Every structure is written in C-alpha cells, then in structure tokens.
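What you see is the complex with one protein chain gone and the rest in place.
Note that the chains are named A, B and C in the order they appear, and that numbering of residues resets to 1 at the start of each chain.
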C-alpha cells in the first residue's frame, strides 16, 4: 500500500463513521465541516510534505518491519538519527503549519509502546509486544494517523483512580471477556481525534495496588462503537465555520473530549491490562516523548511568529526600530532554547531492551519547562512588535462592505509599497498565532502540567553526585 | 439633572443614532445588540455602583463647578485625594467587571484638558479652557460618558504626520470655518465608543512645524454626522452574539475603529487647533493618566483571576498543592505591584497652573511597564493552576444535548461537593479572562506601546543626580 | 542636648568600650579601625546630612515627646507624613552612601515597640509601654543610634525554639531577678552593631506555649558586660584594612555576630518577657517596617548603580549604544518599583491603638519580593553596561608602581576627554557596588527570607473577596 498522498488520507477519513458532536449538534460529515477540515488539513500536511523536496529526506524513511518506505510518523525511533529526525521534522512542520499538526501524539504512543510492551512481556510472559508489533505493521502499511488518549478526566485530583466516588473518572476496564475487554471513561484534550484513524490509549499516571482496572493500554479505530467525540470550544472556532477572518489561511486545530461509553477492545489490540507497576513507565515514556515533540513544533511556531513580526515591521515602517529588533532576538532565543534542549535530548538518547530508542528525559523536560513559560513570552513579544490591531481588526466583511470597505482600506494602509490587503492578512495571522486557545493552552498543559516537568528533572537528575562535588571542594569528609 | 441610574444611562444611549457597522453589517439598534450590550453593561456598572454601599464613597463626589454630586468619572482630579480615588475605584471596578469598564478613557481626557487647555490659553490668549469648562459642566450635569479618540492610524510609522503620502493617516483639520472646523482621519482601538455619549479627540503624538493641521483636540457626540464606528473582531466575539459559552456572565468589551469622514466640530467644542507644541503635552498627560488607570483596573482584573484560580483549586481538589499556592502568590505580587506604583504616582501628584492635579509620571509608567509584561504572566499562571479545560471545554449546547449532556456532566465533575455546573461556569470564566483579545491586547498596547513607557521613565528621571552621586562616592571630581 | 553633629556622634562612640573581635583578634579601638570606620562613616552620614540643605527638611523633625528637634531616625512614625518621610529619606541616603547606612534597623525597632508594647500592656497590665517611652526619650534627647537584634541563630530550622537540643539557639531568658533579667543566645547579621549606642532585641519568630523564655524584647548598650561582637568576613573587607582599592571612597558596611553571653538587662529596659502571643506581632511589625526601609535605601543604591552605568558609558564611549540605554531603563524601572510600592505602603498606613502609625504590609512585602530578585538583576545590568573590568582591575599599587604604572594607565584609558584616573576609580566603585557581600546578601535575606515575604502577602491579602468576585462573574451562586 505504502505512503498515502494528502488526498488519499482525506479520502480514508471520509470512509470512517465516527460519532461526533460540536456546538450541541451531531456532525455527520466530518471531513467537509470547515472547522474540522482546517484541523484535518494540518494533519494532511504531514502527508503532503512527503512529496516535497525540502521535506522528503526528513519525513520519508524505511521500516525494517515491513521493509517499505514509510512516513516517519509511524516509526518508533530505532536509532539516534531517528530521535534527532523527530525534532527537526517537528520544527519544520511547526513552521509550515503555524499551529499543531496533531500527528506527533500517535508517534509518541507508538514509541512508548515499542519500549514498554516488551518490558512487560519480559516480566509477565504476556503477549503485548506481539500485539503491538502487529498493530504497528498495520499502521505503517496503511500510513495511518493515531491519536493519544492519555489525559483522564481525573475528578477530584487529591484522590487516586480507585478512590474517586465515580469510578469512571479515570478510564478503566469494566468487563473482561475472552475476545477482549470493555472499557469506560473519558479522555480530555484529544487534539485531532477525528483526523486520526486510530485512538491509542495509555494510562495517565502511576497506578498502585487497587488501581488494576486502570492500568490499561490499547488501540481502537476512532469510529468504534461507543466512542463519542465532543469537539470543545476554542477561542476563534467560529471563524472557520463562518468562513471569514480566519488568520491562518490553511490550517487550524480542534480538541475533542473523547467519551468511551463501554467500548469493546479486541484482545489483540490490548497492550497493557492490570500490570499496575508499568503504568508509570508508559506515562513517563509517553510524556517525555511528547514534551520533546513540543520542543520541535513549538520552536517552529515561534519561527512563524518571528516571520510575522519581521514582516509586520516592514509593513509598519518600523524595520529599523532597535527595540523591535531586540524583541525579535528575544523570540529567536526562545525558539533556539526549546530546539537545542530537545535536539540534545535526542542525541543523548539510549537504546532500550526492546531495541527501540528513548530520549534523555531531563533535557526533554528542560525544554518543556521553557515552553510552558516562554511561548507566552514569545507571543507577547510578537504582539508588542506588531501593534494593537492583533485585536480589534475589522472583519473581512467590513472590508468588503460597499459603504465602508474603501474607507477602512484607506486607513489600514501601512508603508506605501505594501498592498493594504497584505497588512490586513498579516494582522489576522498574528491574531490566530497569538489567540487560538486550543493551541496556546497546549503550550502550558500539553504533555502534562508544568509542575510535572519540574518534578521530572529533579527526580531524573543525579543530585547525589552534585552534593559529593560540593563537599569535596568544601573539604568536608562524610 | 444629577447622577444617572444604570437604566437612565442605557436609555440615554438608546436615544442616540450612531452610524455603526459590525461583521460587515450596519447596526441599527446598538443597545440591544448582545455583543455591544455586554460592553455597555460594563460601562453601566460605573453608574450602577454609585448606588451600592461598598462603592458609593469612592464613586460619588461633588463638583465645585456645578455644586452638585457627580460621578467621579466626570471629575478632573482637583486634589491628591482625587488622584488616589481614581486608582482605588479602578481596582474595585476591575475586580467587579473582570474586564474593561471603558469609562476611564473619558476621564483621562477630561483630566488632561483641565490642565493643558489652561496652559495654551495662557500662552496664546485662546479660549480653549473656557470651552473645556463649559463642556465639562455639560458632562457633569448629565453624568455622561466620553471616549478617548487618541490613537491615529499612523500609516508608515517611520514618517511624521505631514510626511505621510496619504495626509489623513493622522486625524487633521481639513477646513476652518467661522463656526467651527471640519476634521478627517480615523482613530483606532476606540474601546466603548458606542457606550459613550461623547468622543473626545486628542493628538496621538508630538507635533512639529508642518504638523499644524494635526495639532487638534475637540469633542463631538458619538452620533455626529460623518462619524462611523466599525466594531472590530475579537477572539470570543461570537459568543455573545450566539448567546452561549459566554464566560463572563455579565460583561464584555468591544473596540471599534472610528472613522471621521469630514466631521464638523463647532468652535465651542474645539480645545486645541494648530498650537503644535502643546500636542506633546496633551499626549503625555493623557497617556500618563491612562497608564495609571490601567494600573488600577488591571490589578482588579488580576484579583479576579486570583479568585478564579483559588476557586478552581477548591473545585479540582488541588487546594493543598504547594506549587499552586506559590503561583497564586506570584499573581498577588503582580497585582500589588501594579497597584502600589499607581497609588504612589497619585500620592506624589502635583498641582498644575490651572489648579488641576497631575500624577507622577515615572511611577505611573513604572506600573504600566509591569502591566505590559506581567498581565500575560498572571494569565499564564491562572491557566497553569486551572488546568487544560481553559481551552477545549464542550459547549453549553453540548451540555444541554439530550444524548451526550449527562455523560459530559458526569465526566466534568471535580470534587464531590461542588455541582458540576459551577466548575463548568468557572472554566468558561477562566477562558474569558485569559483569551478575550480585546482585553488582553490592551495589557500590552493600551496607553501606548511598551517602548513608549520605557522612554518616558528615562526621560522623566533625574539621571544627572544619580551620576553626581556615583562620582562623589568614587572620589571623582569633575 | 539635641541633634549631634557627625563629629559628636563619632566621639560618643569613642567613649564606649565594647568587646569586639575581627579576624580572630580583639579590637580595642573600634572607631579608628579602618574597616569598622568605613561602616561608622555610613551611619555618621545620617548625622551629617542633618546639616545639609538638601536633606534637612527630611531628616530633622520635632518630637512631641521631648518637644525638641530630633533626627527622624529616633522617631516612631506618628502620622502618614512620617511614614512617607521614612521612604524618601532612605532613598536619598541610599543614593548618598551607596551602601547600607545601618541606622534604619533601630528606627524599625522603635517603630515596632511604639505599637506593640502598648498592646501588651492593654492586655496584661504590664509596664512595657512606659519602659519604652522612657527609653525613647533617652534615644531622642541624645540623638542615639540603635541596632536591631532580631535574627536568632536558629539551629535546626525544622524545630521550634524550645525543641532545640541546645536551648540557646534562640536568645532566651536564663534568669529572672528583681532588678531585671539575664539573657543568653546570639543574634546574627548585626549590621552596624558597633556603630550603634544601643542594641534593641526582639523575637525572631512567632512563639508558642513552651517558648515563654524566648518571648523577650529589651535594649542594652552595645558595651554592656557579656555582649561580644564578632565581625564577620565580607568579600572586600581587607580593602579598607589595607587602605587601597576601596571602591566606595567614603562608606562601607560590616556585620557582626552578636553573642549574649549571660547579659543582664535592667527591668526598666525590658519590653516583653514571656507574653508569647505578642512575639509574632513584634516580628511581623518589625519585619514589615524593615522590608519597607529596604525599599527606600535599595532604590537609592540602584540610583547609584544607574549613575555609575551612565557615567561609565560616557567614559567608555558607549553613551549612544541603544542596548546600553535599554539596560539603564531596566535599572530605573527596578528602582521605581521598589520605591513605588514602599511609598504606597506608607500612604496607605493606619494608626494603631497606641497612636503610632503602621504601614500596609502587603505593599511593603510586595516591594521586598522585588528587591530579593531585582537587586541582583540591577547589579547584573550595571556589570553588563560597565564591562569586564568590574573584576580584574589592577591594584592602585600597580598603578602607582614605577615600572608598570604608566603602562597600565596608558592602556586603561577610555575616551580622550576623561582622565584615566576617573575611569579607574569608577570601575572600583562598580566593583564595590556589585560585589560587597555584606551589602548584596542583604538584598535577599535582609528583613527575613524571600519566602517569608511571599507568605506574608498571601496571608494579608483578602482572597475571599477575590473568590467572591470571580463567582459573581461566572454566575455561580454558593
């Protein structure tokens, strides 16, 4: 079968029949819904770029498993080069789509399962790794996209899964059958679930004795019975629906809540079921991979914001303002910091028992801590450089209005040489980059909350060696 | 006539007949348009609180001019106490409405004109102060709201007004008649222009020889012929239109671009016309007052975000999480910094030749520099504490849907004791506080760009005395 | 008696006979020891400026108690104006001496005792307020300086005073006699203890049942038997000893540890003894006053660093470098933030039952939180602007050396018009401002640790009103 074209990808989604709601209504044609389509286009870009010269070497690789060319987004890293390519590809794509392309999460799940299912089998003699490999072949052969069902609803956050008064606040196994399991629960912030073919679920946190039903991992098609996608509101979501004032001309992002209303999972699609002590491995591996994915794509998004700021400086006549240039440098510095730490986390990766590769978690989390703070700062700097019309720009429909359109265009003009339409479009893009909530909130909460990133770098650092060094220099003998 | 009630205020707007556009369509009933009404309600709050015990002493004062009780928003400060009351009232109102109440700008204009028109008359023997005093009496007697027409469109920002290829990029006098003047141009970011009775225009920058036509200040009713309000887009603007997912249950903000398409201004409403060297006085006084207004109301908005964060911690079961408490402290610190610097700028105010009082500009600008950076940080902290559903929350219409509503409510539940509806509402408020573009962009660009604030504190500081002190300590004799 | 001149002040110290050690040796002539003298000079400046026109109105005031002109540093604030004058005087003095003048701590103790002793007496019928008033008259009549013995040694910080294995880790009463008490313990970081006439001790933290012996406040002369001053090392302390490479030509700072080796305190000098619940009042009042004192003087020190940076820009030929100017603006912004919040905390002060005035603690602590972070940043900015010779500058003795002195001066020359000696002196001052440990560490730990300041603003803020506002806007009814 091999690599899908963008068109084949979209057509493949058209063949699916998910249960989806948005704004209180059932969506029957997902692919042609303009809001969802803008998100699907972003994922489609991961297919499209496989055909572009400047991307091909990065995105097309070969699977040792099926011995065919595949899209890198279906390949668990099998080398340091693969780990590095993840970061570079994500940065280029982030710059290319100016938002979330939504396909990294599936790869982060595959990468996690390629390591942990093997370890579980080693300990328990289970078949998870075999199940996973078969699933992976299917994904690779068909060039499919998967989504990461990780974040549970969590209910009362001071309680563990089995302590909740409603036992479904974390997704769990409610029935074990010979041919598979039935699961119930919900997963939040399911970016691109309707742009995916498959939903891969992993535990969202460490599990302990008593949490056995919650230590579960599996994959199901996004249109499997009982699965309900409820697309959440985001700040600019009616723009695509209305077809005007869109900002990012091509791409967008949407995030459903995914309800598993007693969903059957066939046994060959189960990758963990009850082995509580491996839940933490899954979530730590996944979240580290995903935090690293962010470091690439968000650096790419900052690149886009830098491009917007510099172009706006040309349009506004401020290209020579020293303080604006300083702000652009501050933006560059942030992009390179995210990128540098993530690259290093790849280069410092290590092979795992299954043969797959895992990144350095401290460096990946160091990058994510920056993202959680500095994306907001990069955005603020872009707004500062661009000026007040990042908000308050009249609508395209005002510009098209016969009575006031010409007047508005007269007054929105910047420097002489630039058509006013370009300046208007660029302000609209700046608004989209700065204020699309589905995207900006993920800077902070994507891949776990900021505190989780901090706890990780403390836990994973070798603090004892640092204490030893200090004592040696102070002349202290223990 | 005296103080208007909230209802009288709204009725008075209903009597006006402005030319207004939004989303490409002419708006004939401004007051009942749900989007505009949410903004009008925020301004109406400045009338309503005059009747509330906890606000009355702060908002109701007495005019020496008309010898009647008036709303403080029509009083140019005549004492240190008046300067201080500005800040305290704005903080309380910011917390009360959780957004921009939109009435400060008019007061900032009145406060500016109460100082500068007097100085112009002293130098040139003009009648501007008299004109202003008559206008002020009218504002006070009728408890009117005014809007600040300051920010010009600016065109090519590397050029001064008269150097622009389109001479209208800064508002200017195009005709001088015996009974008044005709002006042409446009003013951007006219928050609440349709919630105001009057539009007061001031120059947006220093003017030099050659810029005489641009050194103009005046007031006109918001429905005067030739004046066109074009309401800009903001990130959540369709929520009020659609009547769902509103977030702030009561209040919102909107920002038109205001086109002066050859508007006649009667001579008794002209406060500056051609005296170029006073343009800078007007803009410096106005922007200092306005930057200080921000310090009050934005501290109040942070208060609101603190309240949201702490309440969400209760709802989510994270009230005991030490790192969340640290983030709340960071938010408090930011609110108090804005507030403290602004209060100090009031207490350190000085009487001007006209008798009116002016604030300390260094301290007011010090506050605004913090606002330009720290509002974004306070917002980020609130999002961090609240969690990912600041974005992606399903629509009220999904919650009301008979097929999925109950399921969604089941899964959105936080701690047992809190009704899920409260948690949903609070997430919606957090979204509104964080992501309403009309409001958040003003954190950065309201009252001039961040660089303007910085240039001001350098220019207004006595750096020579600091150099002298350093040399004395170093033992350097000049 | 009245106001002392600088000379009278120094002479009065000469009459005292303290037990003092430094570098392992007993110091018999404190006043003429060059290291201690540099610190004494800084305190002497508080006497000297009383004779200068530009300071007199701020520093000389009148005591209602003794009906004589007094130095403000002996006056517990009796009005808002007094609270404000504290801040303004400290800023001017900070700029004047470029380091710590060391006299604020005594005033902060007097200001605290003027409030709390009254409250204790009201509850317990004790005589502390009367004792205090007599002591205060003595201080005022003789224009004396006092030092604040507050910070105990603390031992194991996870234990309260009476839980320590060595019971003396917090200063305590070891004997109660008819004519007074005997105390034992030590106080750390006793800036200027040898420049003071009196040592005033207050508890360092809240005390509980079991801590009765530790709830003690009193005053003793600095040369009282059993009191031992051990002057600590600081980073540049041998410069004054050696008499070269001094940096600040006039002033410096030193900080002893003060050991109370069974010191007798006459009963009329006791201000608290066993009333545990008032310990917290004393430390909260003192630390709030002292954090505010810092806000003034440290703003003044930044002023000095700004002057150094700007002068160095002139000397180096970088006065037109835009990025340097931006850094100076960042320094100004920090100075004004400290100052603004402290001024506001004064203006918002309230009268207490005794009649004395107390500041707004939230605003005072908001200022101190900035100090704890931003003094380091202001210092870093000064170093950035000045260049690498803030370290590594050859010694004055090298410049004076006949073989290499001329060569060194040739090469240290900056712009033509400035004598090389001036540039050398200014670099030396920059080094002193940046790297004198006794002064820079107090930016962080003076007035309690940064965490203490943070806990205070949370505890003292009205968070309930903020939560109420958020719920009202979200439409949540409790």
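Convention: a residue touches a chain if its C-beta (ideal position, glycine included) is under 8 Å from a C-beta of that chain, and two chains touch if they have at least 3 such contacts.
Being a predicted model, the structure only gives us computed values, none of them experimental.
The missing chain, though absent from the display, is touched by one residue of C:198, C:431 or C:460; that residue is C:431. When the omitted chain is restored, the residue from C:261, C:352 or C:465 that touches it is C:261.
Among B:125, B:322 or B:353, only B:322 touches the chain left out of the display. Although one chain is not displayed, its contacts with subunit C can still be listed: residues 21-26, 151, 153-159, 165-166, 168-169, 185-186, 188-189, 228, 230-236, 238, 242, 245, 255-257, 259, 261, 316-318, 320-321, 323, 372-373, 376-377, 379-380, 383-384, 387-398, 400-401, 403-404, 407-408, 410-416, 431, 434-435, 437-438, 440-442, 444-445, 449-451, 454.
Where subunit A meets the missing chain, the touching residues are 84, 95-98, 247-251, 303-308, 310-311, 325-326, 328-329, 332-333, 336-337, 339-345, 347-348, 362-363, 366-367, 369-370, 422, 425-426, 428-429, 454-455, 457-458, 461, 463, 465-476.
By the touch rule set out above, subunit B reaches the unshown chain at residues 322-323, 326.
Basically, only the chains that are shown with their structure count from here on.
Central chain (C-alpha centroid nearest the global protein C-alpha centroid): B. Taking the mean of the C-alpha atoms as each chain's centre, subunit B and subunit C sit 40 Å apart. Once the centre of each chain is set as its mean CA position, subunit A and subunit C turn out to be 52 Å apart. Across the assembly, subunit B contributes residues 454 that each touch 2 or more other chains.
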